[in-house]
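Removed from the display is one protein chain of the complex; every other protein chain stays in position.
Should a chain be cited, it is by its letter among A, B and C, assigned in written order, with residues numbered from 1 in that chain.
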Amino acid sequence: MVGLSNLLSIGQAAFYGIGAYVTALALKTLGLSFFPSVILAIVITLLFAIIVGYISLKMEGDYFILATLGIQIIVFTILNNWIAVTMGPYGIPGIPSPKLFGYIEIKGIESFLMVSTAFSAITIFFFHRLIKSPFGRDLKGLRDDSISMIALGKNITKLKIQSFVISSSFAAISGFIYASYISYIDPTSYNLDESIFIISAVLIGGTGNIKGPIIGAIFVVALPELLRFVGLPDSIAANMRMIIYGLTLVIIMRYRSQGLAGVYKF
Amino acid sequence: MARNILEIKELYKSFSKGKYGKDDETYNLLSNLNISIPENTISALIGGNATGKTTLFNILSGFLKEDSGNIYFHNSKTTNLSEIPPYKREHLGIGRLFQDNHIFPTLTVLENLIIADKNVLKGNPFEAIFNVKRVKESEKVLTQKATETIAHLFGKSHELLSKLNDKASSLSFGQKRLIGLIRLFMSDYKLVLLDEPTAGINPALNDFISEIIKQMVLENGMTVFLIEHNMNFVRKTAHNCFFLDNGKINMQGTPSKVLGNEFVQKNYLGV
Amino acid sequence: MKLELQNITGGYLKDQDIIRNINLTVLPGESVSVIGQNGAGKSTIAKVILGMLPYFSGKVIFNGTDMSRKNTSEIIKSGIGYFMQGGEVFPHLSTYENLIMAGNELKRKDLENQVEKLSKYFTFLHKKELKKEAGYLSGGLRHQLALAMVLIRNPKFLILDEPSAGLSPALMSETYEILIKLKQERKLGIILIEQNVTRAIEFSERIVLIKSGEIEENFESNNSLSIGEVSNLFF
Partner (left out) sequence: MLTQFLINGFINGAIYAMVALGFAIVYNTTRIFHIAFAILYMIAPYLVYSFYSQAGYPLVLSSVAAIVCIVLISVLIELIIYRPLIKKKSSLNVIMISSIGLMIVGINVIALIYGNDTKILSSSISNTISLGNIIITYKQFTQLVISTLAISGFMVFLKYSKFGIKTRAMRDNVTLCNVFALNVPKFRLSLYALSGAFAAIGGILISLDVGMDPYIGMPMFLNAVVALIIGGIGKFHAPLFGGIFIGLLQSLVVWKFSANWQDLMTFSILIIFLIFRPQGLFGEKQRLV
């Protein structure tokens, strides 16, 4: 979505975080089951995305990036400090596993693997459709030339908000899976670094098609395994990994700014 | 007697000349401008450099706001354009060709032509997910329409037809401008605003473009309002000619009358 | 000094050259006016000479040196003064700071000397306006300042891109009086890009008409073409 609409949002982790926290609270505090919690997570993130979208999408360029960045930090501060609800920096432990249809408990690596694979498959399918559809075309058009889009009668504010909201709700779903799988969440998973990390994964892979972000994600996930394979101790590996991400980003911007598999150059 | 499709009444537009936001001076670019464009005609707007021709078009498209005055668009009903946001003016049936190449370089040629369509999704992106069949159908219809339009305008063997699935960025400058023109045939426009349709195009193609514009009026029932610097082109193409000078229309009539006028010639050349 | 354009083709992007096969020689002390329609490529010629836009074939030779590989600041340093379209100044600098910036390699003494010399042409250089931020100057004065800034470097050759555009008729005449005086006293080679055909003919010995990026006509102005003939070229 970043690539399609050329909206470089540094706030993705905020939506991811809201999704995760709503899930945690729905499952734990409210004791809801699978579908109601997913829906609740999506709906609340969606509402938040619409508000954020209305505010920030009127801005352009650096201002938009700054606005999303500001929202990211505000959300983090709230998660970190609204102790009554979020338990602040201690996080929410013991999130119960969600129950599918009331009785099948989704628990353990296998079933989560299934759920997240299913979600990923649905996401990929969904995005693939969207990109190939007239809506995807409109987003590309918006990216290329917004003035022409207006002259062709397109409501570009609406388009931007739609794309922003859709991508945010996927962040919410990821938040849901993460929270219910790990069964413990704390605010540090949803800070600015996380947002920058998400953005780097996307940009390394490339944007404008579905292949790019997937390759980016694979790169980001495979790299730590590779480093472990090489035999780096864990204490160094974490930093080493980030150094490699950073360098990759610099090198890719220099020589292939459309990313490894993407279409669009920034 | 044809009725007027567009009436511009007492239009004023001034800019502050303090380029840097320091409003020390303002000057009136358009002052008390009145134009009526008769339906189903080709009208040309001429005038020297920086006399406000493109500014007027941008006001008509809604990209700039006039200071005062009214613009009436008469279609099935009369609309005062001042109240209408830019993108909705297109819905009323007003198309626009920009002076420079406003084309979508990362889309294919075909996509560039059918992007104007708004019926497929009706503004709902999820149509594409849940209503695949209908979307596919209407895309097919659009593709066919695009192909037919090109074939009709340029003949069945035109090279654009073999380039439909190429990226628009791979086209030559002239071809990109043609795409902009063809796109105007894809929607049911009543009025099209063409800002220098021949600019940057190989002069050998001028006659051809002139024919296309005439076709817009004769076959598609559009009304054409164009800005042009090439006077030969104006003579050949337009029915009416408006000479913009000092913020208002100083002379209007048939191209031969306006262009033959010594006052116009002198002013245009800055005597 | 002599400026030569040999067979220049150039523009923003390779497949979109705006000017094609331009051949033009301006002799020392000669003035050539470039006229043509909006978008014909007049300003592009100036920008290509100054290294602000690329060209894909041909050569620019100034004073016997090939300028092809040089960047803008080197070209300017070799003695070409460039008046940018619109009379750009630095709006947040004071008038005097604008002049300092324009002659930024000059020593203070030399700069003062130059300002003194120029005040012969530009009366406002005597006044208190020098402390005012240039953005607050009136349009006419700002224009003159822009011209003074070009001249403070004491260029041997001038490229003027519409030096009178957007000025009222009175100011336009004033600007041309200054330019004519300069031309006579300093024997500068000049390329003048001008919309206003009459001014162009009055000012220059030779006229070049550009049409769709190519030189359509190149004629002496003293064989006094009538306005009618020129307008035939245009229309």
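Just so it is clear, a residue touches a chain if its C-beta (ideal position, glycine included) is under 8 Å from a C-beta of that chain, and two chains touch if they have at least 3 such contacts.
None of these values were measured; they are calculated from a predicted model.
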Touch criterion as defined above, residue of A:Met114, A:Ala222 or A:Val250 at the omitted chain: A:Val250
From A:Ala67, A:Val115 or A:Ile177, residue that would touch the chain that is not displayed: A:Ala67
Residues of chain A (touch criterion as defined above) contacting the omitted chain: 8, 55-56, 58-59, 61-63, 65-67, 69-71, 73-74, 76-78, 80-81, 192, 196, 199-200, 203, 236, 239-240, 242-243, 245-250, 253-254, 257, 265-266
Touch list for chain C against the chain that is not drawn: 50, 52, 72-74, 76-77, 82, 84, 88-93, 97, 100-105, 149, 153
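In this text, only the chains that are shown with their structure count from here on.
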Furthest chain, CA centroid comparison against chain A: C
Central chain of the complex, centres being mean CA coordinates: B
Chain B and chain C, separation of their C-alpha mean positions in angstrom: 34
Centre distance in Å when chain A and chain B are each reduced to the mean of their C-alpha atoms: 41
Centroid spacing, where centroids are CA-atom means, of chain A and chain C in whole angstrom: 54
Chain B residues touching chain A - in the complex, by the definition given at the top: 61-63, 86-91, 95-96, 98, 102-107, 111, 114-118, 120-121, 123, 125, 127-129, 132, 135, 139, 183, 187
Interfacial residue positions of chain C with respect to chain B in the complex: 15-16, 37-39, 86, 91-92, 135-136, 138-139, 165-166, 195-199, 212, 227-228, 230-231, 234-235
Residues of chain B touching chain C in the complex: 17-20, 22, 24-25, 48-50, 172-173, 196, 199-200, 203, 229-232, 259, 265-266, 268-271
